[in-house]
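Here the complex is missing a single protein chain, while all its other protein chains stay put.
Labels for the chains are A and B, by order of writing; each one numbers its residues from 1.
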Amino acid sequence: MDKALRPGRWLIYAILFGFALFTLLPLIVIVLNSFRTAVEIGRSSLIGWPAGLAWRNWTEAWGHFCIAQRCEGIRPYMENSFMMVVPATILSTALGAIAGYSISLWRFRGDTIVFAIVVMGVFLPEQMKLIPWALVLRELDLTNTIGALVLIHTVQGFSFTTLFCRNYYIGIPQDLVKAARVDGAGYFRTFWRIVLPLSPPIIIVTVIWQFTGIWNEFLFGVTFTTGEQQPVTAALIAIATTPQTDVVEYGIESAAVLLAAIPTLLVYFFGGRYFLRGLTAGAVK
Amino acid sequence: MRIRRRSLLAGAAATAALPLAVRAQVKPRVTFISQWSSGSDGAAITGLGKRLEAEGGIWQHSPVPGFTTEMMNKLRADIIAGNPPAASQLKGPEIAAWCKIAPTVNLDPLVEAAGYEKLIPTELVGLHKPQGHWIALPMQVYRTTTLFMSRPAMAKVGATKAPKTWAEFNELATAMKAAGITPVANGGIRWDDGMKLEIALAGINAESYRGALMKLDAKALKSADMLEAFAQLRKFASWMDPNIAAQHYSVNLPKFLKGEMGMLMMGGWAQGVIKNLGGKLEDVLITSAPQNEGKPCFVLNADSMIFWKRKEPDLTAGQQLLAKLMMQKDVQEQYSQTTGSIPVRIDVDLSGPAWSDGQREAAQVLNESFKSKRVLLSLAHNIAQPNQISSAMIDVLTEYVHNDKVTPEQGVQRLAAAVDTARG
Partner (left out) sequence: MRRRLAGFLPLLVIWIPLLISVAHVVGFTAWTTWLSFTPSDLLPEYDWAGLRSYRAVLRTENTAIAYANLLVYGVGYVGLTMIVGFVLAVLIDQRIRAENLLRTIYLYPLAVSFVVTGTVWSWLFNPGQGIQKFVNNLGWTGFRFDWIIDRDFALYTIIIAAVWHGVGFAMALFLAGLRSIDSDLHKAAQIDGAGPLRFYLRIAAPGVAPIAISVLVILLQYAIKTFDLVRALTGGGPGISTTLPALVVYDFMFQRGQLGRGSAAAVLLLLSLLVVLLPYYLYVHWRARRERTNG
């Protein structure tokens, strides 16, 4: 069926692009600001065309800006974030896939209750978890390490990834699994032969979701690490919290924010299509 | 023969062990947590660290990005983990609250050796000895009851001197408003709103301030002075820039320096902010806020460091070194010159060129207030009350400033009610 609403097709494009402009507005502003000096911004407003290209903002933000006493910009903090996000994403996705598979296709006693409780974890507010985690980390002797953040994000991410994967795997026809079992395949073989090959859409959705969520997380990152192990979100807050006796360096702040957002932006830029495909394939029901 | 060899061996071993013992003498080390990651506070604490290193210590400072709450979260997490820093930023009544949850170091021997206690304002001493002995040291003092006046604005209305009472202030403000100048250049952040009340009340009656805001006496909280303070606060609110919302006062400074805004009631630290913005201090008149009683009064805000008990010898040595340094005149001078505050010791000579007129004036007022027992503790900066009470009170004050439908009578009632709830 030709669903095209012929009359007023221009209206459709107008609305779509109008909203696209609204969506892009903050990005445009911040990109422009990253090329303006703080003096320029102070004199006119936060929205404006750069007078020149203040590349200095970028070099300062990347490698020279002083956060606390380290004047190395945000580069070391980006590295910390990577070291935390990559293992946590991989672990939580893998564990979530297996758990989702188990709950949906390899039924066992009590699976509904367990699933409900695990999913409850998605909704717990962060603030109430701060102190319990501090106590847990003390017992495990993991305070002030990146490993602590990996553990926290893996356990918390597990709730999300299990939810996504289980909702997806439940769409796999039972007959396929039954056929495999008749052929003598056990738990692992079924996963490897049948489920995993069908998984790319949901794995991609999950990885994108987890990577973004963990990369952008602030509260735990700041509380459970010190100085050198802090993730980039902590560095951004340090730049943004102006002490009482300073001028706000909007230009450098903008450049820093953009640099810190590049990994997740790239993830959505390249993965956006797969994200949609994964959702279409029934990721969230 | 054998014995001799054995004793020779023993002697050799002892000699060999001697340099080891000397080598084992630890390098003092300090781990420190604060929120001071940048700006003049950051520069000052870094300077302190360099001084520690110059004296042979190792300085390991972990500033926590964000504000005081984030720093305290980190501190709490570290305490829970059994790994508190050797020293950390902590101020006012928090010292009393936090020392109950983790063991601290008894600094009495060091303090007595330096004869330090007589050199600090009495109100401060009590805050640092909640259990009867010194466990923390103040680092710098700020006065909150400071009045900054824009000279260009004054010229425009023909004012030649600063107002000495609230009545004079109100007259001047009305004149400024008529001339198209925004009379009050304050911002709209919570502590700014809280400060405006405390400055008003301290200027009306210092003893009422002490009773109401420091002792939380119910009668004082509902007194006529309090009502007058709220009325004055309402006036301040009406004279502020209506667009200020919840912004920092520094966004008003460019206009203030040009004379489009007239007066700023702020702590002494504003001096540093003005300088950093490229403002010239000659354009600003810095003096005490109006005092209806005509006598000097000083509302103080102080930063302090608390020392947490550690077993490691290098950390204990580091703590001793840091404490000694913090009590020294030259260290305090260096610190205060960097931040624009006043040194804690009242025997520091501020006549040199490194000090500004504003600092000199404030130090003089501190001295006089100290002698006449008119030193008060700031509510807005969490010195007078622990966070849970001051937060509740400032909630009421900031609501009052931004909601002109609340009358002064209602303001007084709400404040008293908030104190009750927060305490109960």
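Assume a contact is a pair of C-beta atoms (placed from the backbone, for glycine too) under 8 Å apart; a residue touches a chain by one contact, two chains touch by 3 or more.
Since the structure is predicted, the reported quantities are computational estimates derived from the model, not experimental observations.
Note that the absent chain touches A, B when the full complex is taken as a whole.
The hidden chain makes contact, of the residues A:99, A:177 or A:194, with A:99.
Across A:20, A:71 or A:140, the residue that sits in touch with the chain not pictured is A:20. For chain A, the residues in touch with the chain missing from this view are 1, 3-5, 9, 12-13, 15-17, 19-20, 22-27, 29-30, 41, 44-48, 95, 98-99, 102, 106, 108, 114, 116-118, 120-132, 155-156, 158-159, 162, 186-188, 212, 215-219, 233, 236-237, 240, 250, 257, 260-261, 264-265, 267-269, 272-273, 275-276, 279-280, 282-285. Of the residues in chain B, those that touch the hidden partner chain are 69, 72-73, 76, 79-80, 94, 97-98, 100-101, 188-190, 243-247, 251, 386-388, 391-392, 395, 398-399, 401-403, 418, 421, 424.
Assume only the chains that are shown with their structure count from here on.
As a whole-number value, the distance joining the C-alpha centres of chain A and chain B reads 39 Å. Listed in rising order, the residues of chain A touching chain B in the complex are 42, 66-69, 130-131, 134-135, 137-138, 143-144, 222-224, 226-227, 230, 234-235, 237-238, 241-247.
The touching residues of chain B, when paired with chain A in their complex, are 33, 36-42, 46, 49, 61-67, 70, 73-74, 76-78, 80-83, 248, 250, 254, 269-270, 272-273, 276-277, 339-340.
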